[in-house]
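First the structure, which I've put down as structure tokens, then a few questions once you've had a look.
For this depiction, one protein chain was excluded, whereas all remaining protein chains were kept in their positions.
The letters A, B and C name the chains in turn, as written, and every chain counts its residues from 1.
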Amino acid sequence: MIDPKTVSPLDLDTPDKTFLDANELVINMGPQHPATHGVLRVILRLDGEKVMGLECVIGYLHRGVEKIAENRTYTMFNPYVDRMDYVAAVSNGLGYCEAIEKLLSVEAPPRAQYIRVILTELNRMASHQLWLGTHALDIGAITPLFYTFRDREEILKIFEKYCGARLTTHAFRIGGLQYEVYDGFEKDVRSFVKFVKPKIDEYEELLTTNRIWLERTKGVGVISGKDCIALGVTGPVLRASGVQWDLRKAQPYANYKNFEFDIPTGKNGDTYDRYLVRMAEMRQSLRIIEQAVEGIPEGPVMAKVPKVMKPPVGEVYHSIEAPKGELGYFVVSDGSTQPYRVRVRPPSFVNLQALDLMCRDQLVADVIAVIGTLDIVLGEVDR
Amino acid sequence: MNAIIDYIQSYLRTKDVTPGGDGNIFWATVYILLVFVGLSVAVIAMNWLERKILAHMQVRLGPMRVGPHGLLQPIADAIKLLLKEDIIPAEADALVFWVAPFIVVLAAFTVFVVVPFGPEHAITDMNIGILFMLGVSSLSVLGIVTAGWASNSHYPLIGALRSSAQMVSYEVAMGLAVVSAIMMTSLGEKGGTLSMIGIVESQYQQQEWFLFKFFPLGVIAFGIFAIAMVAETNRAPFDLPEAESELTAGFHTEYSGFRWSLFFLAEYSAMIAVSSIAVTLWLGGWLRPFPNALSGPTWELAFSLVPGLAFVFLAAMCFYNTARMPKHPLFRIQTMGLAGFGALLGLIGIVLFLPGVRERVQDVFWFAAKVAAFMYLYIWYRGTFPRYRFDQLMRVGWKVLLPIGLGLLICTGLWVMRVEVWHEVIVPAWLGCIGLLRRIF
Amino acid sequence: MHAMLDISTLHYLVLGAALFLLGVIGVLTRRNVVIVLMSIELILNAVNLNLVAFSRYWQSVHGGLSALQGQVFAIFIITDAAAEAAIGLGILIAFFRNKETVNVDEVDLLKW
Partner (left out) sequence: MNSSLAANPPVATPFFFYLLAAVMIVGGILVITRKNAVHSALALITTLLAQAGLYLMLYAPFVAGVQIILYAGGIMVLFLFVIMLINIERTMKERQFNKQWLVGIVAAGALGGLLIAAYTTTTGGRTLFPLGRQSYVDGDNTQRIAMLLFDNRFGTYMFAFEIASLLLLVAIIGAVVMAKKRI
């Protein structure tokens, strides 16, 4: 087991940027490309089909979310965070709300905590399902996409019933939840868990032992645990490289310490391990949801927070385990109603930095697989 | 006038000769038109079926709007494609860009000259039939390469190079499998032959489909061919040249409208063509199932009723679904359309029951049914498999299929030799083998 | 008119000669190696046409199996053409990699 604290920063040999070598083919992948998951532009330097190096050009989806935060009150900024990782909007909201709660020194009531966990884990499921569908589609298996979207729909239905929105939910408020859950929420969640368990087996049936899938994913985009830590890569990518690091266990937030679950890890740090880790994580999420839905306590869903929030001068960094990795919010308050600075540490952005390392000496087709396996969302990369 | 009518009728009096073999221009033209129209209809039907079957595999409905159950969708698409602007990129080599789709379509359609739909239902019968089919179908590589090159863009070029490398590599394995089947023909009464009709007749004489001959050699050869033919037609899981997620659309990225639809047409006809080769070589071509075990007039009659029954069954399904249609007035036209379609199918089915027709279309029906099974396999693959990577694809072709194919060739040769027909078999087969082996270049 | 309607061996020979000459002109005048190689293919094909035409003539005169020798020769020449094209294009690629050109008259160094 690698101790994260002892690893020194990675020294990536940067290739000289002479694009003039006659044997090299420079290819622009994106920003309009079906497999770059949004508007990522990758400049590939190819030797035949082998990738000699690549450079990511980002910023096509930059909306200045962090700057917007400086001109909004704490409450007003809450919906904006949903637009970063729009696939896992609930996680974004959770991170932001908890960061501000930390700043205000309030704590959400236990009932809200439980519902937050349920919704966040449901969202993790949804995010992983979407990842699986698109990743498999990139590798050429078109069918899992439709299976996962069919099942993700059930999650979105629960979200819709709960807050009226399906994607950018704005589910949480600073200090708890705005709404009490609707009648039958527990029943819906329970039936969803029952519904989706065999479906995960179904996905695995299509892919896990499929020869072509194995050939396309095993040994592709290998990254060692050390490199992961040196690059700051987190989430399933890090865990698939054999580092047991999950913020839900390492620095428990919300009330994750009340639940029993495992941290699935891989060994080889290749695309296949990342696939297995995410599949296992879906099952662990279901485990958490099952426990949480059994134990929802009664009580209020909103803590006492002032109508006009003026947190004391200071700064706070709060990070949670989003589906894609460590999602951190660094909020600086100058005592006014608006944050002085909000800095988001988006997992997608940091994980994307590993792309060059993971794609070196692989083939063009592997770049697609690796982009897929990194599970990036460009809304979060560019913010 | 009478001479012309006499000329037309003279072919009908002949037996077991293709129009090409008879040298009858009129009937050859009729057959060419029939094959052309039939192929176009088959491609349209295939398009619709692929979308529907794939959709049902993927828990969705597929086209439902244009016509009942989207039956008219391919026609709507065709109209759309024909009306679309034909864009030629500014930097493209206009002439080559313009010609490339035609090369592909020509190659894909020309092979049907020798496809035997029945003992006399082929445009012609060449004594180099299978060589002709492999050769002409390999010409489509030229169209693909030139299409990719003429687009003057990176993605099409890579797609074209991938595609041609793939087709050239898999032709080798394909050729080896074919040669092993040709070797088997030499055990028939007339000796070894490359003629497509001769191959099927050889299977009839030997009372065995080549699939089961020399078990397991026939099955292995068929397996090699079945894998190679998917790669040859650039379909999933070997659809790298058009790997959408990697190369957007491969060699036809820059094509639009009519010219794009030509590539589409060529792809599907090529699928039908290679399936026809597989059916002819290993699955007994037009021969009905169990011609030996279930022979006799009763069984003959029973099997000759199958085509009509199949159409009647389809018609019944149409009527069943008509009954299930929503009763809302909005659906009235669709309901009527579906009923009409069912009536059409039923009518065809009834016509197929007529004794005269029954005997003539038998062969064509069984051939088409076997090819249709392959078409379903193609769709099934597409719904199930991820895509191979390029190096893995090459590895499968050169390091797996080719050695197996060579070993298979030797084994088949030895087995055939045991039957003491050295002169008739090994030599032509060996010659054909070398001819095909040289495809390495 | 009779000669027009009845295609004789000479017709094929003249066609072969025309192709041969076209090939020779291509080899002698073009600078682009690829096109020179293609012209050589033209020459080989002209020869093949002659061989097959003579084989056909021999069949009508003598018949028998030995008449097919011309076709066998044609097949050998096609084999030869394949080998020639592969080697020629291999040399061309090596040359292009070193000199960045495909012009024959720039191949005037014995080493580089």
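Note that in this section a contact is a pair of C-beta atoms (placed from the backbone, for glycine too) under 8 Å apart; a residue touches a chain by one contact, two chains touch by 3 or more.
Computed from a prediction, not measured in an experiment: that's the story for all the values here.
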Contact set of the excluded chain (shown chains only): B, C
Selected from B:Pro101, B:Gly198, B:Gly218 or B:Gly250 as touching the chain missing from the view: B:Gly198
Listed residues B:Ile25, B:Val41, B:Met317 or B:Val400, member touching the removed chain: B:Ile25
Interface with the unshown chain - residue positions in subunit C: 3-15, 17-32, 34-35, 37-39, 41-42, 45, 48-49, 52-53, 55-57, 59-61, 63-66, 68-69, 71-72, 74-76, 78-87, 89-94, 96-97, 100-105
Residues of subunit B (touch criterion as defined above) contacting the omitted chain: 17, 20-23, 25, 93, 95-96, 99, 124-128, 131-132, 134-136, 138-139, 141-142, 145-146, 149-150, 157, 161, 164, 168, 171, 190-195, 197-198, 201, 423-424, 427-428, 430-432, 434-436, 438-441
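As a working rule, only the chains that are shown with their structure count from here on.
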Chain of greatest Cα-centre distance to subunit B: A
Chain with minimal offset from the mean of all protein Cα atoms: B
Centroid spacing, where centroids are CA-atom means, of subunit A and subunit B in whole angstrom: 46
Rounded Å distance, subunit A centre to subunit C centre (Cα mean): 64
Where subunit C touches two or more other chains, by residue: none
Subunit A: positions in contact with at least two other chains: none
Of all residues in subunit B, those that touch subunit A in their complex: 54, 57-60, 154-155, 158, 236-237, 239-240, 243-246, 248, 382-392
Residue ranges of subunit A in contact with subunit B within the complex: 25, 27-28, 33-35, 49, 136-143, 145-147, 150, 206-207, 210, 212-213, 215-216, 363-366, 368
